[in-house]
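Just passing along the structure, written as C-alpha cells.
Note that this complex is displayed minus one protein chain, with the remaining chains in position.
Right after this comes chain A.
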Amino acid sequence: MSTEALTLNNVTVDLRQQRILDGIHLDVSPGSFTCLLGPSGCGKTTLLRAIAGFTPLSQGDIRLGARSITHLPPEKRHTAMVFQSYALWPHMSVGDNLGYPLKLRGVPRAERKRRIAAMLERLELGGFESRAVTQLSGGQRQRIALGRALIIDPPLLLLDEPLSNLDAAIRRSLRSELRRLQKSLGITTIMVTHDQEEALQMADQIVLMRAGKVIQVAAPQTLYQQPADLGVARFLGVDNTVTRHEQDPTVGSRAATFGFRTRDARINEPLRPATLTRKGRVTECVYTGDGYQISLDTNEAELFATANSPIALGTFAVLQVPESALIPFGPDDRHLPPLDRHEDIA
C-alpha cells in the first residue's frame, strides 16, 4: 500500500457534553512527518485516536487519500498505530506479535516467517522471534511495537508519544533512528508529543494545539521564531516577557510586549547597540552545565538570563538581549508582524 495524504475537515469530538476537539482542519501531505504538540489535555491524543477510529466524531470528515474513513471501524482503516504503552500482546512471542497483522490479512505462514525475520533484521533484533515480549527492555519493546505497525506497509503511521517511556539516552538515539526509518520508507507519519525539543527535531510540520483547537501549523523553524501568541511562545521555551519601553529597539515598533529565551539573554557583558537592557537584583544563580542561569528581580518582572561565571546574590546586574532574539507581541498577545496567511490556520 502506498503512502497517502491525510485531510481533516472540521473534526469535532464531544465526550459527555464536553467539547474535546473543536473544528480541526488539517492537511498532511504524503510522506511527511507531522507532530501534534501541546500541553496535557489539549486534545492531541484524542485527535490521533479519532484518526485511528477509536474516538467517534460528532462532526467533520477524515479523508485518507481520496477515500473518507470517518465511518469505518478501526480495523478497516488500515492505519498503523504505535501506542504509548507499546501494547505488545504478552501471551504471544516477539515473532507472533509481529506476524499477527499479517495473519489477519491471510498471509501464508512461510511468507509471514520471512517477513518477520526481515523486519527483525531491519530493527536490529535479528533472531528474536521466539523470545517472550516480557523479557525485552523498554527500547526493544518500542522497536517491536514500531515493527508491528510497519510490517503491513500502512498508508499512515500514527505514533502516540512513542518515546516518552524511555530514558533520555535511548530516546535521543531512537529519535534519529525513527526519523531515518520514516524517511527511507516515505510513510506519512503523525506523532503526538508534549516534548517541544522532540517535535522541533523530528517534524516537517508541527501542529500546535491548545484546549481542543489548533493554534498554529508551521514548520519547526517558523514555529520557534514566530510563535502565534504568548501562550505558544511560553510553551516553546520563551520564559521571559517584558513590557516595551521607550528606549527599547525599534523592531516591531507596534509591539506592546517582547518575549525572549533565557539563553539569548546575557548578564554583565559590554553594552552593544540595538539591544534590550534591563537592570535588576540577582536573586538566584544556578549551575546548568554550560553556564549559570541567573534570576533577576527587576521592577516589573522576574527575568532569567545566562552568565558564564557565577554572580553573587543580592548584587545588581544588567541583562542584555540582542534585537534579533526579541519576539514582538501586540497588545492582544498575538505575534507581530502578522504571520503569513497559510501558516496561521486558527
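Here is the rule we use: contacts are C-beta pairs under 8 Å (C-beta built on N, C-alpha and C of every residue); 3 or more make two chains touch, one makes a residue touch a chain; residues count from 1.
Everything below uses one rule, namely that contacts and distances are computed from a predicted model.
From the set "ATP synthase subunit b", "Na+/proline symporter", "Ethanolamine ammonia-lyase small subunit" or "Sugar ABC transporter permease", the protein name that UniProt assigns to the chain left out of the figure is "Sugar ABC transporter permease". Across the entire complex, the residue among A:132, A:219, A:286 or A:301 in touch with the chain not shown is A:132. If you put the hidden chain back, the residue from A:90, A:273 or A:314 that touches it is A:90. When the full complex is taken into account, the listed residue touching the unshown chain is A:101, out of A:101, A:139 or A:280.
Of the options A:117, A:152, A:170 or A:318, the residue whose C-beta touches the omitted chain is A:152. Checked against the full complex, the candidates A:19, A:63 or A:78 give a single residue touching the omitted chain, namely A:78.
Contacts to the hidden chain, counted on chain A, fall at residues 52-54, 73-81, 83-85, 87-91, 100-101, 104-105, 132, 134, 148, 152.
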